[in-house]
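Only a single protein chain was left out; the remaining protein chains are all shown in position.
Letters A, B, C, D and E mark the chains as written, and numbering starts fresh at 1 in each.
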Amino acid sequence: MLEVLRINLCSPLALAFVLGIVSRLVRSELSIPRELYTSLSIYLLLALGLKGGVELSHSSLSELFWPVLVTLGLGIITPITSYLVLRRIGRFSTSDAAGIAAHYGSVSAVTFIASQQFVQTMNYPAEGFMPTLVTLMESPGIQIALAIGAIQTARQAADRTPERGEPKPPARPTSAVLHEVLTGRSMILMVGGLIVGLLMGEKSYEPVKPFFEGMFKGALTLFLLEMGLAAGSRLGDLKSVGLFLLGFGTIMPVIHGVLGVVAGHWAGLSIGGATVLGAMSASASYIAAPPAVRMTLPEANPTYYLTSALAITFPFNIVLGIPTYFYIAKTIAGQ
Amino acid sequence: MLEVLRINLCSPLALAFVLGIVSRLVRSELSIPRELYTSLSIYLLLALGLKGGVELSHSSLSELFWPVLVTLGLGIITPITSYLVLRRIGRFSTSDAAGIAAHYGSVSAVTFIASQQFVQTMNYPAEGFMPTLVTLMESPGIQIALAIGAIQTARQAADRTPERGEPKPPARPTSAVLHEVLTGRSMILMVGGLIVGLLMGEKSYEPVKPFFEGMFKGALTLFLLEMGLAAGSRLGDLKSVGLFLLGFGTIMPVIHGVLGVVAGHWAGLSIGGATVLGAMSASASYIAAPPAVRMTLPEANPTYYLTSALAITFPFNIVLGIPTYFYIAKTIAGQ
Amino acid sequence: MLEVLRINLCSPLALAFVLGIVSRLVRSELSIPRELYTSLSIYLLLALGLKGGVELSHSSLSELFWPVLVTLGLGIITPITSYLVLRRIGRFSTSDAAGIAAHYGSVSAVTFIASQQFVQTMNYPAEGFMPTLVTLMESPGIQIALAIGAIQTARQAADRTPERGEPKPPARPTSAVLHEVLTGRSMILMVGGLIVGLLMGEKSYEPVKPFFEGMFKGALTLFLLEMGLAAGSRLGDLKSVGLFLLGFGTIMPVIHGVLGVVAGHWAGLSIGGATVLGAMSASASYIAAPPAVRMTLPEANPTYYLTSALAITFPFNIVLGIPTYFYIAKTIAGQ
Amino acid sequence: MHTTPLTLLTIVAEAILKDRLIDELTRAGSKGYTLFECEGSGSRHRRVSELLGANIKLETIVSAAVADKLLEVLAVEYFPQFAVIAYLSPVSVIRGEKYV
Amino acid sequence: MHTTPLTLLTIVAEAILKDRLIDELTRAGSKGYTLFECEGSGSRHRRVSELLGANIKLETIVSAAVADKLLEVLAVEYFPQFAVIAYLSPVSVIRGEKYV
Partner (left out) sequence: MHTTPLTLLTIVAEAILKDRLIDELTRAGSKGYTLFECEGSGSRHRRVSELLGANIKLETIVSAAVADKLLEVLAVEYFPQFAVIAYLSPVSVIRGEKYV
């Protein structure tokens, strides 16, 4: 386990992330142009989809059945467990609890990729169809948490006499939110990439492989530098989010991670695949979830959900979480 | 022929273009940062020029003589045929006809690249000096169409008594337009790249080849995603441009394409080379032509020339045109 | 020597730089998006650091001792010689002399990289720890020159009665300037990259090597195109900087270059290493130095230091300087 | 040169509101707008993060009546929950009839 | 603090006009300008396309006379055929003498 941790810590990904954090700590002026950040994320998501699609063309539908099912199950359970813990134990307001739960119910593409790279380095590569599962897990968690938030807020509003001049709740129809999440950048690029990859197959993929696969890990390193910078500038908020969220952001991932690993093992995934499913389940989205939450539950405090997803859970998973899920996956598999 | 079509449709380029269009159709928020678009186009044009220059160093002047001549010929004929069809049959105004003709008389670099990649996939690679021909075809068509437009507009203006308060025609000297087209981004990068490639030769090219050649097709895939997004957001304009332009945008390319293939064959080009020359001749510029036309013939409606070049002719060539020109080139060559 | 010059002139780097200058001379509209420029420089500096770090892991401390010492020595001597020449012979004002000296006392990362690539092409690769030396040479020169400037300006101010309403000198504490230079983009990326590279070692470097090493020279070519554009748009200022600065910008590098080569040879560096140290010593910074000087010595005229560093010394080194230092290094080594 | 006195309404808000605010403009009767990307800092530090775009500035030239209608909407629906600032300035516009 | 009352002329136009408009400013006697990239929408949807840059905003601080001369030029040579809007606002400038 220690050796695995060491290898993980000395990976370019973890080190670049730490470099980004350190840059912020020494108050360096270093910043990544927003356009580079956007370009890298477009590249990474599309590359992920394409590779997934090409590999999906080798998979049979029957192989996919159980993994798909447990993935959807995790997408439904994780926002609910998150909400309950935050509301009941953490005593967060309805909106804050639902807002944070939307993040932990969805999935972080970068955490997914990092776990995929990790198991590959460990010589336990995950199944080729894993990106398909990511696209299935991205959206339900957000929808469910936002629905909980909307219903609870409405119920509370009905319970008290409205004050004079109180702002009317923003008229944000669910269909608009659903449309935004389903046609969001990450969905289009990953699902679109999957289909393109599936249609074009191995042979057509060959000439674009040096670009989409050869550059992948390097581009990801640069991306993690930026993630480190972003997380680093949120470190100051750690104080204001409180101890509870610090605990939540590290314990909840482990619970969801173990759940994911067990479910993956049960659904027939390999050790690598179960590890990756665990990491997916443990991860908190910070690409698709934040705008959806900001629009639908504007009274939820962004400092809570952004800081816990980006500055607590993401680094936790990258540094400690993934090796842990791998260790558990191996143990369950009896290795 | 059908098999060729299928292969072409399942190429990463065509699929990425379609993905871009679909994203717009489902009203996704996906957008490519303008800076990424600009960066990719700088990269593609420079890479094109460099590779062309390196390969030009293996060519002899005599080999080039006839291909250069027919290319210049096509650059003179295609704007005139386009203008006449648009003015006489399409009944477009002088400015609109000249504006659209400037686009069809020039050449689309991306269509050129796509055709080059296509014949390579088909194992009929084009001659190494083709990029040289592209640089020769880019500018004359624009100049000729704009000259026709200016002359005709002036003649019409002389024919009627000027109204009071009528805006004076913008004083845009031809030399300024000529300078802009000749020193435009695409000319500098392609011609400059050609000369740099020629001077540096194979050996110096080696260390930069992984960047300029290895990444080329992948970068082009990303570029076509953006082209799809741009074309997709013009689909709504298809209604307003009318049926005639829809016909023009698909039939004119075939006529110019066949002309190009025949001329290429006659000039001694290989099947691949003749196909590529056909695609060049058939294509409509949307990089160099639009600003030149907008500046010189501001009364021409941009919706007409942009929509027909980008949303009709470009996809037509990418999907159907190129395989057609290839088929014709093979037939003519007796294969 | 002539052959070496020819090879150097026909390298993609030199040719891309010339293409940039020519584009400006013909007043082309070509421009590289600022974000691409920033992205490329982030990539190049990080890649430089990473590679340096990985190679540093093969070096022993004892090997490094003398090279480090002479590098620090050069970092102390070159700003002083520059200042004295500019002030005494060139009759520049205190601020202008100190401002220009800050540039020549520091190091240009791109000149360093170009010299490294050059000796590699010549089959005299430099030592793997050279990037370490760059990070050591970047900051002292700037600090020393700015200190000289501040002290001299203060002394002069004390010598005369202050005029009424005279602006108070900007209160810019040295610690702020030191912090800015030490945590500047280039320091963080290079030093950070070095440490990351050192920690991760050869094996972890392998998967990101195609990105950080395979693409390096191509990306540098694109970067030099932009450098050429920037230098080209400063050519007009050559007149206003005067003949003295033209001489200074070409003779000072040779003096500092020879000094660097001799010092490098003496410290036990290989021919390649001594050449690179010469180029470093001869080069003038235009990334870290300009903002530091602008902030600390605002009365220094930017046209002087920017034009001499970017439009005189940089091209001089790239085209003539580096081959010269190489020639001298070989002669000294008795080859 | 003849100009028309009109009102320039400027709104600075978090980028996520872009489409919604443009909709509000259109609904209130604005005939056009100009949009800028910007950064900013104010009393609320509620922003969805640097990863997601910073602020936008929307400028629209409208009649006083339309400006007032828009201020109303902003005050009720946006001020309480979003980072936003809005203000009016008097401007003289050429061919001002186009914009009312 | 002493300030000079001057006129701020703002022009929003399609990006392709950038160099031409800067020329017009200089010719009319403006001593400087500030330029922004922006997007926008108005009555004419005539733009050369998203592929070619969107709009620009030019701001120049000038005397009332120069502002008037520039509005004249814009009205005659640019309004009929290009997407452009222009307006004036009163501003108080420090060291305002520099700009007239």
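To be clear about the criterion, a residue touches a chain if its C-beta (ideal position, glycine included) is under 8 Å from a C-beta of that chain, and two chains touch if they have at least 3 such contacts.
All values reported here derive from a predicted model rather than from experimental measurement.
Undergrad: Just to confirm, in the complete assembly, which displayed chains does the hidden chain contact?
TA: C, D, E
Undergrad: Tell me which residue among C:20, C:67, C:257 or C:290 touches the hidden chain in the full complex.
TA: Touches the omitted chain: C:290.
Undergrad: Give me the chain C residues in contact with the hidden chain, please.
TA: 34, 37, 167-168, 170, 230, 233-234, 286-287, 290-291, 294-295, 298-299, 301-303, 306, 310
Undergrad: Identify the residues of chain D touching the omitted chain, counting contacts across the whole complex.
TA: On the chain D side, contact with the omitted chain comes from 10, 12, 36-43, 55, 57, 68, 71-72, 74-75, 79, 85-90.
Undergrad: State which residues belonging to chain E touch the missing partner chain.
TA: Touching the missing chain: residues 1, 3, 6, 8, 22, 31-36, 61, 89-96, 98-99.
One rule holds for everything that comes next: only the chains that are shown with their structure count from here on.
Undergrad: List every chain that touches both chain B and chain C.
TA: The common neighbours are A.
Undergrad: What's the minimum number of touch steps needed to get from chain A to chain C?
TA: Minimum step count, chain A to chain C: 1.
Undergrad: Among the chains, which one keeps its Cα centre farthest from the Cα centre of chain D?
TA: So the chain farthest away from chain D turns out to be C.
Undergrad: Where the centre means the average of the CA atoms, what chain is farthest from chain E?
TA: Centre of mass proxy via C-alpha means gives A as farthest from chain E.
Undergrad: Taking each chain's centre as the mean position of its Cα atoms, how many Å separate chain B from chain E?
TA: Each chain's C-alpha centroid was found; their separation is 34 Å.
Undergrad: Just how far, in Å, is the C-alpha centre of chain E from the one of chain C?
TA: Taking the average C-alpha coordinate of chain C and of chain E, the gap between them is 40 Å.
Undergrad: Which chain B residues sit where two or more other chains touch them?
TA: Correct list: 33-35, 39, 210, 214-215.
Undergrad: I need the residues of chain E touching at least two other chains; which ones are they?
TA: In chain E, no residue touches two or more other chains.
Undergrad: Using the touch rule from the top of the page, what pairs of chains touch, sorted by label?
TA: Per the contact definition above, the touching pairs are A-B, A-C, A-D, B-C, B-E, D-E.
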